[in-house]
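One structure coming up, written as structure tokens, with questions to follow.
Here the complex is missing a single protein chain, while all its other protein chains stay put.
Just so it is clear, A, B and C label the chains in written order, and each chain counts residues from 1 on its own.
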Amino acid sequence: MTEFFFNLTWLIPLFPLAAFALIVLWTNRNRLLSTWVAWIGIGLAWILGWTLFFLSGREAHSLTPPGGGHPVPLFSIPTGTTLLRLGFQVDTLTGLMLFMVPFVCLMIFIYSKGYMNYGREDVDPRYSRFFAYISLFACGMLGLVVSDNFVTLLIFWEVMGLCSYLLIGFWFDKSYKDPKRITPKQAGLKAFLTTRIGDALMLAGMLLLYSQTGTLTFREIFREETLHTLATSYAWGQVPWATLCAILIFGGAVGKSAQFPLHVWLPDAMEGPTPVSALIHAATMVSAGVYLVARTFPLFVAVEGGTQLAVVAFIGAFTAFLASTIAVAQNDIKRVLAYSTISQLGYMIAALGLGAYVAAVFHLITHAFFKALLFLGSGSVIHGVEHGHHHTHHHPSEGEGHGDEREFDANDMMNMGGLLRRMPTTGWTFIIGALALTGIFPWAGFWSKDEILADAWRVFTHGGEFGVSMGWGFFVWLLLTAAALLTAFYTGRQIFLTFAGRPRTEAAAHAPESVPSMTWPLVILAAFATVLGLFGTPWANRFYALIGHQAEVMGREIAHGEFNPTVAGISTLVALSGWLIAWLIYGRKPLLVPVDPLEKALGPLYRWLKNKWYFDELYMALIIRPAIALARACYTFDDKIVIDPIVDAVGRFGRWLSEWLKKAVDNPVVDGAVNGVGQVTAWLGEFMRATQTGQVQNYLLVAAVTVLLLLAMFLIRTWGTWSVWLAFLTG
Amino acid sequence: MQVPLSWYLIVAAALFCIGLYGVLSRRNAIAILMGVELMLNAVNVNLLAFWRYGEVARGTLAGQVFAIIVITVAAAEAAVGLALVIAVYRARRTVDVEEVELMKL
Amino acid sequence: MTLSVSHVIFVVLSATALVGALGVVLSRNLFRAALFLVLSFVGVAGLYILLEVEILAMIQLLIYVGAIAILIIFVIMVSRQLMSPQYRAWNQQRPGGAVVAVVLFAVLAFVLLSVTWPTAEAAVPQDAIARLGRALVAPDQFVLPFEVASVLLLVALVGAVVIAREK
Partner (left out) sequence: MDILNFWVELGRVVGEWMASWGLPPWAVNLIADFIGVLILVVFGVMAVIIFTPMERKVIARMQDRPGPNRVWPYGLLQALADAIKMLTKEDIIPSKADRALHMLAPILVVIPALLIYAVLPWGPRLIGQDLNVGVLYVVAIGAIHILAVVIAGWGSDNKYALLSAFRTVNQLLAYEVPMVLSILAVVLLARTMSTQGIVEAQSVPYLIVTPIAGLIYLVCAMAEANRSPVDLLEADSEMVAGYMVEYSGMKFAMFFIAEYVNMFAVAILVSTLFLGGWKFFGLEDVAPVLAPLIVFGKSVLVIFCMLWFRATFPRLRFDHLVGFSWKFLVPLSLINLLLVALVVKIPVADSRLAPWVQGGAMLLASLVVMAATALLLNRAARRLKDAPALKRIVAVER
């Protein structure tokens, strides 16, 4: 029975893909049908996904290395002397992802119906297309988590890249009065190109792996002897192949999971519809990067104390801190969440860099739920404010003036306030999500984040399993704890600015609660954000039981995360103080005008943070401008100095040659021959024409005469043997 | 006393040659069609004569079946041929095969 | 060689058929040519009866006389002004055609008369028609030609309608 369901794995990505095809090809005229097709597609994937999750949990003992996951081979591509075996697999890590991905996707799909204004007059004109895209997106993520090799993984990875481009730029016709503000079209392009850098690195890593091992299947690469070979053979100097490949593959994760220095695309990706933000930044795309590292973890730990883990840990921790600082100074409700996402992903990456495999995956799962909740909640808020704005726009009141001279931004928290009364369901679920995010006991974030911090502390005090030095442990712990403080602060700021106090605009005052198809997913996700952490408590860590053995290669075991009262205390204290500071600044005395008090207090630092550490400007100056300049230079060189003259010369020579040929060869010889043939043909035609009367009866007469002649010839030829012929006829 | 087989065959040959003459020398498409019908009839006479004088002893029926199929083909040919004649006549007011020569240069 | 009634009948019938055929190719008046054609068909049908294939004789009458000849007459009536004397009935190759036809007949007759043909000893079975019917639809005999012929008929029917329909 288990076997049977495992062999159905290939269906999981197929369901959303079929939904995509159906919508694009047939149902796109009918919005309701498209909605249902998408829902059914992801719903079936969800049912099958959970089935596989529970089955894989039950069969966990047989799905651990060295046997690896249950293979579901699809087909083989002959590549010269070897076969490239492509297929899917199920193991506990896949099962865990199948627990999270399709369910969160389903919630987002359901939410999308309301968000895209189904059944209202302002329904999105590309409504069906939206569902097609998100179905394809879900297909990409589901395919990615069930892949058992780098090839299919990369394919689905790129499918997601394509979908992120399409979805971030979904409102590609939108433009803003402010020329500096990034438009959805540009944002999509930015996301695509930025992640492309990581993808290129990852592809390089994959190719190197293939050149070294001759295979791209996880199962075969992660065999002990293969890993050992990789760890002990050197690319150059003292750099083993394993380290090089791991760092390159990590490049892909950096791009997809928006880690420093490729994090710049993610905040701008907020230009897409909010369900897309939830989909990209919670359930699917950014998780894919972390999943990639988790999936290829054996490669990362192949070399004892290698550079690769240090790189991972540093980038993760630094990103977590960097993003949380930027989030403090953002006013766009979704951008705050975006930076929060980057920061939380940094946590996971850092945890992986310390070898805290279980903690990272645990946080990945819990984070997906509460971040989806937060994004959908913010979408609900934006939606409400937009409708409130429309409401006031249709009934303009005399007292309200400032909405008209500048563009109204429904995403701006400064335009909100006091929404808890207007949108109770959204508000309370959002607050639950915020508590989970900031790591308040007993919500999910507390347990997962605490486990990461505890692991970091343990590395600092006891040393890591994979040769991670103690110093890294402390560095990571410090940065993550600081980030936790900032997280609590900006989350509190967000809550107080959005939901507390009094409405600062007419739009916020008239914002209605969202439709049930939007609020129900919020409630369900809130429930999960509350209880999910209880499955990962240090005393009964189900996650450890499930995936703890996944990373056990080269004879090493992953330590069981233990409860550390000191760390837990510190982090709780930090989180509470973050909330407290936020309350002191924004909650105690609610804002009445849209000016952040922090701006005055921090001065230049605020601007520094507000402008995201000037990363965009830096990249503009360091990379994009030089690249464009280089391209110009190449173009000039190409066109004006080298290529053009050569082309001209070749052209002139050709012309001269052809002139000469024409005079010397063509006119006398070829033309003469052609004309001669023509004349002969014409003459022959005139001659033969007489026989071609076009009269069928003429032809028939000729045929009859011919038959007669043949008959006569036959008779004459056999005259001597006439009797023989007769005998033949009669016999 | 039976009629010898060769009598039938000679009558059929005569019928065939007369039909051939009609096909070769007539100008009117309908007349040509009639000549073709005569030739087909000659063939049928042959088929049935051979059936009667050869096949009956063996108990097979190929001659009759073949004759039936020839008649079928003749009917189809007449239907299509006459339809063509009508179409040509309607378009060009003639059924003279020598005047229907638009395709000729 | 003794002559019997069947010889006489044969001569009469074949004379009918041949006279009819000659009438077809020699008469200027197309309507009369068509009637001669009918005469020829009737003569041939008589030959069939003499050959003891009554069913084919009846089919001959039904299809050739009842359908084909009538259709030909119909078309002749439609295009009746083409029978006026200003239209030439014969083309230039008439003498050539005549010579070819005569020579061909001579050769065929020569060959036919030189061969010793078998005589019909066996009697035609009583259930010949039933056997013919079964043979036409028996899978191991003629069902395929039969079906092909029916498809051909259908195609010809549709084609004739399409071709002859006024636009």
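In the analysis below, a residue touches a chain if its C-beta (ideal position, glycine included) is under 8 Å from a C-beta of that chain, and two chains touch if they have at least 3 such contacts.
What you see is a predicted model; the values in this text were computed from it and never measured.
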{"item": "Visible contact partners (per top-of-document touch definition) of the missing chain", "value": "C"}
{"item": "Sole contact to the chain not displayed, among C:V38, C:L104, C:A135 or C:A149", "value": "C:V38"}
{"item": "Chain not shown: contacting residue from C:I129, C:V143 or C:V158", "value": "C:I129"}
{"item": "Option from C:I73, C:V100 or C:A160 whose C-beta touches the chain left out", "value": "C:I73"}
{"item": "In chain C, positions touching the absent partner", "value": "29, 31-32, 35, 38, 54-55, 58-59, 61-62, 65-67, 69-71, 73-74, 77, 129"}
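We adopt the following convention: only the chains that are shown with their structure count from here on.
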{"item": "Higher-contact pair (C-beta pairs counted), B-C versus A-B", "value": "B-C"}
{"item": "Between chain A and chain C, centroid-to-centroid distance (C-alpha), Å", "value": "80"}
{"item": "Length of the line joining the C-alpha centres of chain B and chain C, rounded to whole Å", "value": "6"}
{"item": "Contacts with 2+ other chains: residues of chain A", "value": "695, 697, 701, 704"}
{"item": "Junction residues of chain C, two or more chains touched", "value": "91, 93, 96-97, 100, 104, 115, 117-118"}
{"item": "Complex contact set, residues of chain B against chain C", "value": "1-11, 13-28, 30-31, 33-35, 37-38, 41, 44-45, 48-49, 51-54, 56-57, 59, 61-62, 64-65, 67-69, 71-80, 82-87, 89-90, 94-96, 98"}
{"item": "Touching residues on chain C, where the partner in the complex is chain B", "value": "2-4, 6-7, 10, 14, 17-18, 21-22, 24-25, 30, 33-34, 37, 40-41, 44, 47-48, 50-53, 55-56, 59-60, 63-64, 67-68, 71-72, 74-76, 78-79, 82, 87-91, 93-94, 96-98, 100-102, 104-105, 108-109, 112-113, 115, 117-125, 131-132, 135-136, 141-142, 145-146, 149-150, 152-153, 155-157, 159-161, 163-164, 166"}
{"item": "Residue ranges of chain B touching chain A (in the complex, touch as defined)", "value": "20, 23-25, 32, 97-98, 101, 103-104"}
